[in-house]
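As structure tokens, the structure follows; a few thoughts come after it.
Excluded from the complex is one protein chain; the other protein chains are retained at their positions.
Showing subunit A:
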Amino acid sequence: MALRSLRLPRDLCKTLRLLHRTPLQNPNPYSPYSPSPSVASAYPSLLQWRSRSDAAPQIPIKESGEEGKGGSGSDSFASSLNPAEVAKFAAIAETWWDSEGPFKPLHLLNPSRISFIRSTLCRHFRRDPYSARPLEGLKIIDVGCGGGILSEPLARLGAAVTGIDAVEKNIKIARIHAASDPLTASIEYCCTTAEDLVRLNKQFDATIALEVIEHVADPSDFCRSLGALTAPGGATVISTINRTLRAYATAIVTAEHILNWLPKGTHEWSKFLTPEELVMILRRASFSVEEMAGVFYNPLTGEWSLSDDISVNYIAFGVKQAS
């Protein structure tokens, strides 16, 4: 068992090392950064989600926009759907709960993400962090919930969870899975988008969107929807991947050159948000970011943990300001 799980990364490491000896294949020969093989090897599946549909660099933040106006008129909430992304998730929906499958990175990330959410929400909502169900009574929405791998732990921690996803199949999978445990059977799953819920005037104590913002049509619009869905005094948690050389190199090396999942040069790396950009668009959506952490992969233990290093994966906690 242990051997099997070890083998894959090791082989990848080997391949990576070979690759590095061939300068032609190096995606970024001028980069002072040389991607750590072990970090890279942990990423392939995370990266498979990155859209490759348009290679043109995009500027993630809208230059203009009606700041602070989120939630006023329903028309201002444009669809966050990116059809190419949605199709990708539909294709692999059945493997959500296979912890060795394509979503393995999310399963591995989960404990660190949940620790972050647990401690920030406990602090913000003044809950006893030593309690087994500290989120009891909080209404939380998990936007882009996929198969529910975050929604379920949140429900076990006591929250009243609503999980939404743009992919109908994901919602079905999530429902089936949650039904198997009385503690999670109360999760309400719905195939919809954040902006549609805004139109229904829904509000939650906390809105959470992990590894979703890099898949939406427009991050600013998306954050404004989150803002509208968050009750005054509520909170949001967002995690995503940084737009750094490190993330870039990792993406190119693994996804394009080694795994050949994506045609060369078509990463939408340019679409990733840097933490600064995220903070800014959240501020425009009336959230102030109060905490941020990196989620760091330790190649020695094969485990993910929270760290200060936000150069690849990071997670942010923001509080909705009273307006």
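Note that in this section contacts are C-beta pairs under 8 Å (C-beta built on N, C-alpha and C of every residue); 3 or more make two chains touch, one makes a residue touch a chain; residues count from 1.
One rule holds in what follows: contacts and distances are computed from a predicted model.
Engineer: Can you tell which of "Ferredoxin", "Ubiquinone biosynthesis monooxygenase COQ6, mitochondrial", "Vacuolar fusion protein MON1 homolog" or "Cytoplasmic tRNA 2-thiolation protein 1" UniProt lists for the chain that's not drawn?
Structural biologist: The correct option from "Ferredoxin", "Ubiquinone biosynthesis monooxygenase COQ6, mitochondrial", "Vacuolar fusion protein MON1 homolog" or "Cytoplasmic tRNA 2-thiolation protein 1" is "Ubiquinone biosynthesis monooxygenase COQ6, mitochondrial", the UniProt name of the unshown chain.
Engineer: Among A:106, A:143, A:157 or A:312, which residue is in contact with the omitted chain in the full complex?
Structural biologist: Once the missing chain is taken into account, the touching residue is A:157.
Engineer: Tell me which of A:188, A:291 or A:309 is the one touching the absent chain.
Structural biologist: The missing chain is touched by A:188.
Engineer: With the full complex in mind, choose from A:118, A:199 or A:283 the residue touching the hidden chain.
Structural biologist: Of all options in A:118, A:199 or A:283, contact with the hidden chain holds for A:118.
Engineer: Would you indicate which residue among A:79, A:95 or A:307 is in contact with the undisplayed chain?
Structural biologist: Checking the options A:79, A:95 or A:307, the one contacting the hidden chain is A:95.
Engineer: What does the interface between subunit A and the hidden chain look like in terms of residue numbers?
Structural biologist: 1-3, 48, 52, 84, 87-88, 91-92, 94-102, 107, 110-111, 114-115, 118, 130-133, 136, 139, 152-158, 160, 162, 169, 172-173, 175-183, 185-186, 188-189, 261-263
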